[in-house]
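Missing here: one protein chain of the complex. Every other protein chain is in place.
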Amino acid sequence: MFRNNYDNDSVTFSPQGRIFQVEYALEAIKQGSVAVGLVSKTHAVLVALKRNAEELGSYQKKIIGIDTHLGVALAGLAPDARVLSNFMRQQSMSSRLLYSRPVPISRVVNAIADKAQVNTQHYGRRPYGVGLLVAGVDETGPHLWEFQPSGMVLEYKGAAIGARSQSARTYLERAFEEFVDSSREELVLHGLKALRDSLAQDKELTVANTTVSVVGIGENFKLYDGDEVGEWLEKLGNVQSSRGGRTGEEAAESMDTSE
Amino acid sequence: MFRNNYDNDSVTFSPQGRIFQVEYALEAIKQGSVAVGLVSKTHAVLVALKRNAEELGSYQKKIIGIDTHLGVALAGLAPDARVLSNFMRQQSMSSRLLYSRPVPISRVVNAIADKAQVNTQHYGRRPYGVGLLVAGVDETGPHLWEFQPSGMVLEYKGAAIGARSQSARTYLERAFEEFVDSSREELVLHGLKALRDSLAQDKELTVANTTVSVVGIGENFKLYDGDEVGEWLEKLGNVQSSRGGRTGEEAAESMDTSE
Amino acid sequence: MFRNNYDNDSVTFSPQGRIFQVEYALEAIKQGSVAVGLVSKTHAVLVALKRNAEELGSYQKKIIGIDTHLGVALAGLAPDARVLSNFMRQQSMSSRLLYSRPVPISRVVNAIADKAQVNTQHYGRRPYGVGLLVAGVDETGPHLWEFQPSGMVLEYKGAAIGARSQSARTYLERAFEEFVDSSREELVLHGLKALRDSLAQDKELTVANTTVSVVGIGENFKLYDGDEVGEWLEKLGNVQSSRGGRTGEEAAESMDTSE
Amino acid sequence: MFRNNYDNDSVTFSPQGRIFQVEYALEAIKQGSVAVGLVSKTHAVLVALKRNAEELGSYQKKIIGIDTHLGVALAGLAPDARVLSNFMRQQSMSSRLLYSRPVPISRVVNAIADKAQVNTQHYGRRPYGVGLLVAGVDETGPHLWEFQPSGMVLEYKGAAIGARSQSARTYLERAFEEFVDSSREELVLHGLKALRDSLAQDKELTVANTTVSVVGIGENFKLYDGDEVGEWLEKLGNVQSSRGGRTGEEAAESMDTSE
Amino acid sequence: MFRNNYDNDSVTFSPQGRIFQVEYALEAIKQGSVAVGLVSKTHAVLVALKRNAEELGSYQKKIIGIDTHLGVALAGLAPDARVLSNFMRQQSMSSRLLYSRPVPISRVVNAIADKAQVNTQHYGRRPYGVGLLVAGVDETGPHLWEFQPSGMVLEYKGAAIGARSQSARTYLERAFEEFVDSSREELVLHGLKALRDSLAQDKELTVANTTVSVVGIGENFKLYDGDEVGEWLEKLGNVQSSRGGRTGEEAAESMDTSE
Amino acid sequence: MFRNNYDNDSVTFSPQGRIFQVEYALEAIKQGSVAVGLVSKTHAVLVALKRNAEELGSYQKKIIGIDTHLGVALAGLAPDARVLSNFMRQQSMSSRLLYSRPVPISRVVNAIADKAQVNTQHYGRRPYGVGLLVAGVDETGPHLWEFQPSGMVLEYKGAAIGARSQSARTYLERAFEEFVDSSREELVLHGLKALRDSLAQDKELTVANTTVSVVGIGENFKLYDGDEVGEWLEKLGNVQSSRGGRTGEEAAESMDTSE
Partner (left out) sequence: MFRNNYDNDSVTFSPQGRIFQVEYALEAIKQGSVAVGLVSKTHAVLVALKRNAEELGSYQKKIIGIDTHLGVALAGLAPDARVLSNFMRQQSMSSRLLYSRPVPISRVVNAIADKAQVNTQHYGRRPYGVGLLVAGVDETGPHLWEFQPSGMVLEYKGAAIGARSQSARTYLERAFEEFVDSSREELVLHGLKALRDSLAQDKELTVANTTVSVVGIGENFKLYDGDEVGEWLEKLGNVQSSRGGRTGEEAAESMDTSE
């Protein structure tokens, strides 16, 4: 019933100093399916829950490789994520052309952050409706960053975004001591456990709905999709179900693909 | 009665993180007549229901050839589809000029997706009011993609858009096992059966209202229109009726042509 | 009483996916006096009802020659039609200059369609408020197209636009079998009969209110106006009345000239 | 009381396909004092009623010479008429420079029509608030055109615009048979009689309020103002009154000068 | 109480064809102190009432010299007048540079008129809030023009603008026969008498509140301010009062300076 | 309660010809602490009341040196004053570079006036929210000007702007006869007395809250701040209090610094 007078564009402050359109953009992220990132001393891992648009369709990409040392997981509006990841690819290519080196993770993360901030301060644009977890390795080791539509970027040891991501964060907080010193394999399994904790009650991780990526010191970014995910799930002791039916939970996650 | 305050342009998020103008654009697609696409290991097929604007008029084009390896089926605002298909043709020509090869299907699909995303993030434009099924063959084989006004693109084995398209999707899901390994002819017939399932009760497929296109490995995009469709309908065992009268169903599909 | 919130510009979809400003532009066409077009295997004919702005004034042009192989009939806002026909003339001249040939009919028709579509997707413009029937002959024979403000263009064998045009369409549908194979003269007479069927009850075709144009294979676009129309009306057996008084019907058609 | 939602700019159609801002611009013309134009086989004449802004002021120009073969009479916003007549002068000079000939009347008339149409289709402008009668002679003889803010232009044998112009039109319709074949002098007198018929009851034509212009085959555009008009009024048998008082009628015509 | 829907910008016509923002700009002129202009066969004179912003301040300039043959008196927003007079100075300098002659009065007057008209037809500007009397001498003799925010310019023998200017106009109308043939001195005195008639009852002309300018054939524009005005007031038989107090009348005239 | 419809931007006149946004900008000046200026035959003096943002902070600059012959005192929005004074510095440097002389005071004052006027006539800007007193010496002697957001500039012998400035003006009017012929020292003391008259009852001038500047014929602009002000206050017989507490009066003056 109440008509908020300050939430129609991102260039208007509310009397409390809030920018509502930026806050609403965060809601778009919460509609997306969950993505989890975590780093050890040697590796950075992203795992994410894909949603199947239709039986006959491919899964919406939840993890996107940017360069050999760098990838992102997304939650929210997939077309916005594509724009941002294309931009990151250009930044990465520029770095290789101009400086003959992979772009440092913090640099490329700040580049999209600055790009996003512009959309929160100029009339006629809208904030990006997507959150990103950026995982990569550069001369200073493995890194994980979270990007938000406000232009906020923060480095994390472990992070989760999207629907029900609080459960994943809780897992990561509890397991922090363990995973920071873990091996490559253990790190992935910690990620999958965090992801599993975010599932709805009647759901489980399958080769069909799970994506995994790993990048490490001296090891290129690798994406595990479809059957390749099977080996990880087996290690998790999580035998893939043959259930093909779709659940209400997936419908709720539909923003990643439907817009 | 209820006045939604967040649905007047595509640069405003609702408090729930939705962009209503993009959702409304999807409604324009649902007003269009049905189009179906499906791929086997060797071919990609599009079939679509044309609507006859008037007894004396040509049918609105539902399938448009883009290049020798590529075509699209549309549902929604035909003028918007023309703009997008012209853009695809330019992309395709550029690829042949610059790289001396047909444009890869995923590349041209992402090009229109990026073009469409811009209209969802800049004031003074509107999202495209049309959905596309893009069928083509490139070095990686046959492909089928669905394009949406949000800038969303997803690859499918089988897909359907437009009015009553759910029935076609249901057919495709049931027949999936069969058609992925089928021959060229069987693939077209599966497409026509899916299309037929989407017809209103008192309607049937005729040479006048059906369009078919096929593209395959080593086989150029071919459009079957008018009498050429007859051979396919015969194989379907669907003798063309001589009914000339127009039905209410067709009136409901009028958006493809009237705007 | 009801205030529609989605009909103030052409870059806003209604919740049902409609663009009302485009639909309102169609209304401007319905206010114009009727124009009829039809094609045989050898000729394309346009006939139209002129309205007399004043006793002392010339008639508003209802048929405009574009090139020796091409002309248009209009219903709706005459100044908008002039802009579009000037644009067609430029396209036609470009074709002759660059390619040394008359512009193909479908090409010039698509050029105005694209121009019109832009006005339906960019803020600060309005759709053209005019419908056109485009008749011409090119290497593929005689053609008739209808252009709408949405950017929709469709090829027809026979078409009619403007006030009371449904009656003309009904005639054309009934006479279709006859006129497609008819001679040049018969084709014109079929057009005039269709036009006559669209007149208000107390009206008849006269040399003063009727315009005729013909273009054919090997025959340049020719416009019959004023006395030249007399020979056609005589053949129709329609002796021109001397009635000079103006009727209410004409007042209703005033949009062609008054704006 | 009723708030019309579609009449605030010229890029919005009403649900009936009307553009109200263009219609309102026509009202500005009706506020101007009357102007009359008429043509014979050899001459084109403009006569107009000037209004005296103040006793001490010059009369607002109602007839403006554009070139030696061309002039205009105006009703409505005088500054808008100045912009348009300056534009016509440029067109005329261009024609002499580029083609070494006076600009054809229809060409210059269409040039201002196109210029005016732009203001009816782009946001942030308003339609011109003035109507023009354009009288001139070119290789095809004498011509009279009426220009309207919509971008409408029509050729006439006799026309009248401005307050109470219907009475002048009625005269012209009755006298049509006579004046089309009349001599130069008779043509002017017919114009003055038409003008006189449009006067308020207590008014008469005087050397102070009447302007006359004539252009003919082989005869340059000539403007009769002030005392020069006397000879014409004498021939009309209209002795100039010495009345100096201003009447309510003149106040009503104030738009020509006050804005 | 009544909310006028058509008076918020100068690009919207009211249903009666009025442009209210232009009319409101005229009100700004009426808030300014009075200025009077008049011409004889040899001279053009401007006289104006200055208002004293404060005891300690200079008077707001009411008459501004543009060139040796040209000056203006203003009523309304002084900053707008400064913009226009700067523009006139540029026009005047251009004329001297390009054509080696003083700019003709009608030309420079039409230049500001065209500049002002633009502000009445493009969104995002406002009309100038000032009226000008332009007095000058060129090859055709002495001239007086009135400029209005609408872009209207008219030549006068005598004119007055600003608060209570009607009384001055009444004087000029009565004295017209005398001053048109008067000497330089008589012309100034007629101007001062007209100005005096516009004063509030308890006010008189003083060296402090009166400005006079004269330009004539063979005589450069000369401004009489402060003590120089004394000689004129003495000839008028108007002994300057020593009253220093400010009156309500002056407060009412504050727009010339306060904005 | 009353909603004014004409006060939202500076390009809209009210029906009375007022521009409310310009008037509101004047209110911002009234929120600033008082500044006083006065000139004798040889010197121009500015004195102003600084407000202490915090105990630990510097005072907001109330007087700003522009060049060796020129300075300004401000009341209102300090950031706007900084923009204007930077602009004056550029003008001053240009003059020295191009003409090898200090910029004349009236020229630089008119330059900011023109810059300010633009903001009152173009949409999307706001008027400057600051008033300036400009004091300087050029070839024509010492000058004092007042600048207002409307683009109004007037020369004064004595002027005061800001909160409670009326009391200072009253002093200056009474002391006018004395200070115009006074010595440098006397002129400063007159300025301080005027400033003192504008203080709230429980306030006095101190080295902490008073700024003084002097510029004279053959004497560069000099700013007295902090302890340097002590000598002036002693001459005024105003022993500096040790009061450190802040008063309500200062809070009321907060606009100079808080925005």
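For reference, chains read A, B, C, D, E and F in written order, and residue numbers begin at 1 within each chain.
One rule holds in what follows: contacts are C-beta pairs under 8 Å (C-beta built on N, C-alpha and C of every residue); 3 or more make two chains touch, one makes a residue touch a chain.
Here the structure is a predicted model, which is why all the values come from computation and not from measurement.
Residue-wise, the contact with the chain that is not shown comes from A:G151, picked out of A:P79, A:G151, A:G191 or A:G216. Contact with the omitted chain, checked across F:I29, F:A168 or F:V215, is made by F:I29.
For the chain left out of this panel, the touching residue among F:N8, F:S94 or F:S183 is F:N8. Within the complete assembly, F:Q60 is the residue of F:Q60, F:Q117, F:S165 or F:T211 that touches the hidden chain. Residue positions on chain F in contact with the hidden chain: 3, 7-9, 20-21, 24-31, 53-58, 60, 76-80, 82-83, 86, 119, 123-129, 255, 257-259, in rising order. Seen from chain A, the chain kept out of the figure touches residues 5-6, 10-19, 22-23, 110, 113-114, 116-117, 120-124, 146, 148, 150-152, 154-159, 169, 172-173, 176.
Everything below uses one rule, namely that only the chains that are shown with their structure count from here on.
The set of chains touching chain A and also touching chain C is given as B. Residues touching across the chain B and chain C pair largely diverge in numbering: under half of the numbers involved belong to both copies. Rounded to a whole number, the gap between the C-alpha centres of chain D and chain E is 31 angstrom. One inter-chain figure worth recording: chain D and chain F are separated by 56 Å, centre to centre, where each centre is the mean of the chain's CA atoms. Inter-chain centre distance (chain B to chain F, centres taken as mean C-alpha positions): 70 Å. The residues of chain C that reach two or more other chains are 123-124, listed in rising order. Taken as a graph of touching chains, this assembly is arranged as a line, each chain contacting the next along an open chain of partners. The complete set of chain-chain contacts reads A-B, B-C, C-D, D-E, E-F.
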